[in-house]
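Let me begin by handing over the structure; questions about it come next.
With one protein chain removed, the remaining protein chains of the complex are shown where they sit.
Right after this comes subunit A.
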Amino acid sequence: MKRLLSQPPVSAPADQVAAVLPHVRRIEDFVSRAVVSESLAQAIAAPHLAGPLALRQLALDVSTQLRPRLERASEVYERQMAQDTLLKTGARLLDEALGGGVATGEVTELIGPPLAGKSQLAMAMCAQQLASTSSRVLFVDTCCGFRAERVYQMMGTVAHKMTREQRKERLGQLLVRCATSLLALLEVVDQLSSELAAGGGGGMRLFVIDSVYSALIGDHTNISCSATGAQVARLQQSLRRLASYHRLAVVLINSAIPVSSSRDAVLSGSSQAPLPQQVVGCHQQFWRAALGQQWLHTADVRIALRPDPDASPELFPIPHLLSIIKCSLSERNIATADDCISLTITSRGVHAEMRSTQRTLDFRC
């Protein structure tokens, strides 16, 4: 969409403006140029425009109209509290640790190595959301990992009073889109933004991408290349905007890659991300979030998952460990405590319990 000067709120004859301010074609350019003194000096020197003061007044008017409404922090607080801002995950203890659930208006990232239970937790969130509300959910599947049967099964546990028909009807409100590349993912995010901006979306509160890593893996070693880097930055920006403008809970799944020592994890710059895994004895394994330093800015809340290192590989259900390693509310942060949450995944769904790990977790936050 070209936002031209000839359209409201400016409605100025484009050729007249162009005569005084070359390169100014869009409202953004006008706002950024018309207020700098150099441009104004030019404007003063142009007698055929209604007058320099008129131009200056116009710039001010336009800026005022473009500016979003001023809000006091108290208003923001009330607005955020008033809206149903916390979505339950289905695992009670995890909800408590998160201060009530996954927040709408925030980007939450689940990270972990393979078999850590990331997709399962994401599907449990979908099941919970479908069972407890009538709103629509969008799930972007980038790695063929979505299982409708699994969500249906978990909905049965969450809402055992629901009949099969009711569950199926609710399942119709869960939309799944496939996007196997960065460009496809951008397209999906853009379409969602414009749909929500146009008032569509069916009261959507939850938006899941499983996983950003799979979508970016073909390009992500190229992130240093300017074109790819710019696209990844745009994706980050779009996701954050989706969350805050449309009050969505954006849940992203990302991989964790192993690093050889805790020192590497710190040196590589991802001080928030390394996950310790102590094998009983003396060996420690660390991970950090994949997709590099730039990507770390995407999420407001980062939840780290990994298979329980103390558990026997033969054990079923498989226990997983969960820690919250980045969080906007400090009391929600349980990463520095000696305890972390043990997450058990069964056919019924995900179940969380507190667990003392009997060892210091070294998160280097």
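The rule is short, and it goes like this: contacts are C-beta pairs under 8 Å (C-beta built on N, C-alpha and C of every residue); 3 or more make two chains touch, one makes a residue touch a chain; residues count from 1.
By our rule, contacts and distances are computed from a predicted model.
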Protein that the absent chain corresponds to, by UniProt name, given "DNA-directed RNA polymerase III subunit RPC9", "DNA repair protein RAD51 homolog 3", "Large ribosomal subunit protein uL4m" or "GPIHBP1 isoform 1": "DNA repair protein RAD51 homolog 3"
Which residue of A:A91, A:L110, A:V158 or A:I217 touches the chain not shown here: A:I217
Sole residue of A:L87, A:V188 or A:L321 that reaches the chain not shown, by the stated touch rule: A:V188
Identified contact with the non-displayed chain, of A:A91, A:L121 or A:A179: A:A179
Where the missing chain touches subunit A, by residue: 1-4, 23, 25-26, 29, 113-115, 138-139, 141-149, 151-152, 168-169, 171-181, 183-188, 190, 211, 213-215, 217-222, 226-228, 230-231, 234, 255, 257-258, 279, 281-284, 290, 314-316, 318, 347
